[in-house]
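A single protein chain has been omitted from the complex, and every remaining protein chain is retained in its original position.
Should a chain be cited, it is by its letter among A, B and C, assigned in written order, with residues numbered from 1 in that chain.
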Amino acid sequence: MIPYLAKRLLTGLLTLLAASIIVFSVLEVLPGDPARIMLGMNASPEALAALRMEMGIDQPVLARYLDWVAGLATGDFGRSYTYSTPVIDLIAERVAVSLPLALLALALSTLIALPVGVYAASRRGTLSDTLTMGLAQVGVAIPNFWFAMLLVYVFAVGLRLVPAGGFPGWDQGILQGLAALLLPAVSLALPQAAILARVTRSAMLEVLGEDYIRTARAKGLPRRAVLWRHALRNALIPVLTIMGLQFAFLLAGTIIIENVFYLPGLGRLVFQAISQRDLIVVEGVVMLLVATVIAVNMLVDVCYAIADPRLRTAR
Amino acid sequence: MSLLEIENLSLDIGGTPILKDISLSIGRGEVMGLVGESGSGKSMTALAVMGLLPHAARARGSIMFDGIDLVAAPEAAMCRLRGDDLGMVFQEPMTALNPVKTIGEQVAEGIRWHTGANRADAETRARAMLHRVGLPEAQFPLTRYPHELSGGQRQRVVIAIACALKPKLLIADEPTTALDVVLQAQILKLLKSLVAEDGMSLLLISHDLAVVADMAERITIMRHGEVMEAGNTKQTLSQRAHPYTRQLAEASTHVPHRPQSPGQSKPAPLLQVKEVVRDYPVRARRLFTRPAPFRAVDHVSFELPAGRSMALVGRSGCGKSTLARMILALDRPTAGSIRFQGEALEDKSEDALRPHRRNMQVVFQDPYGSFNPRHKVERLVAEPLHLLDRRPSPAERRESVAEALSQVGLSPADMEKYPHEFSGGQRQRISIARAIITRPKLIVADEPVSALDVSIRAQVLDLFADLNARLGVAYLFITHDLTVARAITDEVMVMHDGRIVERGPTARVLHHPETVPARALIDAAPDLERALQRQGAA
Amino acid sequence: MSLDPVFIAGPERHILRQALSNRSFLIGLAIVALVAAMAIVSFVWTPHDITRLQVSDRMQGLSLAYPFGTDHLGRDILSMIMIGARNSIAVAILAVGIGIGLGVPLGCWAAARGGWLDEAVMRVNDLVFAFPALLSAVMITAIFGPSAINAIIAIGIFNVPVFARVARAGALAIWPREYVLAARASGKGRFLITVEHILPNIASVLLVQGTIQFALGILAEAGLSYLGLGAQPPMPSWGRMLFDAQTRMVVAPHLALFPGLAIVVTVLGLNLLGDGLRDVLDPRVRRQR
Partner (left out) sequence: MKKLAAFLGATAVVAAMSSAAYAARTDLVLGVVLEPPHLDPTAGAAAAIDEIVYANVFEGLTRIGQNGEVQPALAESWEISDDGKSYTFKLREGVTFHDGTSFEAEDVKFTLERAMADDSTNAQKVLFSAIESVEAVDPATLKVTLDHPQGSFLYNMGWGDAVVVAPETADGNKEKPVGTGPFKFENWAKGSSVTIVKNPDYWGEPVALDKAEFRFIPDAAAAIPALLSGDVHAFPMFPADAVTQVQGDPRFEVVIGATEGETILATNNGKEPFNDLKVRQAIAHALNRDEIIMGASNGFGVPIGSHFSPANEAYVDLTGTYPYDVEKAKALLAEAGYPDGFSGTLKLPPPAYARQGGEVVASQLREIGIDLEIVPVEWAQWLEQVFTNKDYDLTIVSHTEPNDINIYARDDYYFNYDNDAFDAVIEELDRVSDPDKRNELYAKAQRIIAEDAVNGFMFQLPKTGVWDAKLEGMWENMPIQANDLTGVRWAE
């Protein structure tokens, strides 16, 4: 396990390096001049040149890349062109929204999906199985932003139960912050929960067909005990895989939801930074997200090993 | 009164009848053998007793166990019986244990569930039980996970689970089929002693008459969901009153007729294996230390003359299949040389191998897995024609396929069918047809009959013998089953831990083994005649 | 002894019979056929011409002339949904095509060669997987400009590793099979074996994955168009219709309702079809039933 993890760490770092080259060169070809965007239509050429120098984008490409990578290695993400504050501060502010949102959504989705999936699997072929899985099918098919739009109109505009959007900041109180994240988390979580429930069910069904389930039944354990004590843990591997993927998606793939709820999250930071050509911010966030995906994958691997002792030694 | 009394049990699954009016009884402390070929319904009978039938199954009739009708018993009552009064051992030890729970947990679980014992007490009992099945705590602590044990050890754990509460009836469904002969003998011995010590009744299910003959006092023979014959083991198997019983018994001791091995003079060697070694790298478990590689084949040398039939015998994992793959040039040796028709194979490119491949074909064990299910028989059998230097025209191709099919006793019309339309024995014939279509000099057969039912196995062995005689093709049989070796080989090599430990004419090795591994294999091999003799002595 | 294992696939009529008795397959097929028919009909006929704006008829409710009402520029919503289906289907199919066209050969190649090449291909796969898909799509469209083609490329790129993985896993499971060994013993090379034995036997898995990615592609396209990064006007797209609708949701909820339903129904149909196909084609699932 340890040498395996060491190897994973090494490939992870190589992946990051490759990612940094890709991100940097992709953004290099991005048309548009950040200085021009800052100063607008009437800016004089001198003003533009002065600003470019201030931003440091008058340097040659390679020098800028090496500078940037060296900075990354020491935790310095550079300074934002537009905000002229350290990129790391910008990211930190946004992560304070995106991370809790992703975690909340993941928690909601897991809390809904696991029991539903196990229940449906244990009732395979019955009406309640067909109904819950039919609902899950519909859930998978709903675009989350459409769902979010509907939620806003019902719960925020109609019933005025929660804010329609925006984020007050955690300093306004945990409860307020959670209230602001509730609808976005629900709209992110439900389609994910539908997927996870389906995965859980099919993983459970597969496990329930295994020989050791029969062994457990032959011991005299009733169905329910077999389901929870023997089947669930074995079914966790595919479920964990999907959860890992979903977490990565939730952290990065929420631009649309962040737009619908005008949450100051990572997705919107990047979206805005791309349109303002604040490339250094884009680069920083993308690298952070890539690193997160790699870390989550490793974490999932560790979870595999916790769930399945075979993987502790096999690797 | 008997412990288990099955009367007129009928069973259908989704409308398909599986069992028809089965009646069977087992007395207290009695060992009953239940024998039948695949599809005879013997496993379903066991599952019906355990109340673990598939969802769609419907049972009629009665199963009286210790005064309770199991067919009518509610699920809760069955849960109380299972694991307490009824224990069951399954065929596949590799999958019968939950991989994420320790063996201690799995043995103790049933004890806690039924007796309400606390964790410590249950573990003490589990420890004792594991000790009884030959897994003493010193080497096998309760915290071991199943994947840390070998197949035989896992089967012992399964037996410990089944016997932990001293059930009145133990059902063992093909408990040794997945194990090699030596392990089989050990497990059977273990079952025998447990049954004797605890006074359990045992329902032993097997396809192997010899196994049952050795263990059971009474025997029931099933076929197509019906009981053919039942009675005292020795009597039934010696008298063979029922035609099906006779057919089974004869098939399991069948020796094909072979003309005397072609010429006593030593023909030129077809295959020469010299000092062949094959190492596999082992994954590092610790950082910075590279573990020594695993040596699967260890300096093996032998020669196979043209037209001769040779057996390579050994326990599972001894390296015999690895050796076969290297001979077939599907794998390359780490060291040593393999010469076929005088030319070295180990360093040839795939292109340079073509003329040799034409003369060397293969037949695999699994008649299900050895065909691409999406191709018709014609295409499957014709595949090696790819090796010919000149591509045959479609008509020539069909002609060759037709000829090969008729040589293995199938009809040329069969070439239009898909493999799943054939039975297991027929499929093995197709695989032999594929192997002979290029008129090879050597066929390597890796366990070619071990997945087949006894009666079909006899027919396929006949076919092998016949082709050897007619086409003069040499065989290398890879097998753990000595009856195969006895039936159709001239010479036997015994392989153990990667080395060839003994080699000689078949009769000599089988009757007078000289080395310990060879003797162990031969002693452990079930033999119907010997078993019946022993039964008589008992 | 166990019962005969069910075969992966026999002759096609066998599968057809299975398929026709599979409920989700039938429902899914019906929905997908309906959407496809809508898209095809839209080439020759739509209830109204949506290239001519009738601004005076804007935001009308449901009526006989306009069954789903009109949008903010007076276009018929039904006609737009019909033509939008074209766009959704085309984008999703081509994106799946990119994924299959690049991913399957890559996965098969990695599985056939093994060793460092396999490792390299899989690491590149991981690299692509590690990129946040939607953000990368935004970057791609920022470089090349928003258009349906660039949406296809952006979605397609992320389909490549999916298919590469599925193909590789499938191929790795087939390679040790005895019929592959037999083919190797018959002197067939990696390429021939891949074409003759591997591909036909992973085709069903790929087909199932294809329908899943197809459905995901429709959702992704809707998301990109919603952000304004998909097909551009005058070509209507469901995602952009939703975007245009949401500022008018209080007064004209039907503007958001119908495109949203179109997406849900189409994706649902594809997923049902995929489920049905899996039931019919995958022997493991079939055995469980």
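Basically, a residue touches a chain if its C-beta (ideal position, glycine included) is under 8 Å from a C-beta of that chain, and two chains touch if they have at least 3 such contacts.
Fair warning: this is a prediction, and the values are worked out from it, not measured in the lab.
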* To do: Report, in label order, the displayed chains that the undisplayed chain touches.
  => A, C
* Of A:101, A:193, A:236 or A:260, which sits in contact with the chain we cannot see? -> A:260
* Which listed residue, C:53, C:102 or C:172, touches the chain dropped from view? -> C:53
* **Residue, one of A:25, A:84 or A:126, that touches the chain absent here** => A:84
* Would you write out the residues of chain C that touch the absent chain, in ascending order? => 51-53, 55-56, 58, 72-73, 142, 145-146, 228, 232-234, 243-244, 246-251
* To do: Provide the residue numbers of chain A that touch the chain removed from this figure.
  => 31-34, 36-44, 46-47, 50-51, 54, 82-85, 90, 93-94, 149, 152-153, 156-157, 160-167, 169, 175-176, 178-179, 182, 259-262, 264-265, 268-269, 272, 275-278
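Keep this in mind: only the chains that are shown with their structure count from here on.
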* Taking touching chains as linked, do they make an open path (line), a single closed cycle (ring), a hub with spokes (star), an all-linked set (complete), or other? -> complete
* In terms of CA centroid distance, which chain is the most far removed from chain B? -> A
* Asked: Between chain A and chain B, what is the gap in Å from one C-alpha centre to the other?
  -> 50
* Using CA atom averages as chain centres, what separation in Å is found between chain B and chain C? -> 45
* Of all residues in chain C, which touch chain B in the complex? -> 1-5, 7-11, 177-179, 181-189, 192, 196-197, 200-201
* Which residues of chain B touch chain A in the complex? -> 50, 52, 55, 75-76, 79-84, 86-88, 90, 92, 95-101, 106, 109-110, 113-114, 145, 147-148, 158, 161-162, 283-287
* Asked: If you look only at chain A, which of its residues touch chain B in the complex?
  -> 2-3, 6, 125, 210-212, 214-223, 225, 229-230, 233-234, 307-310, 313-315
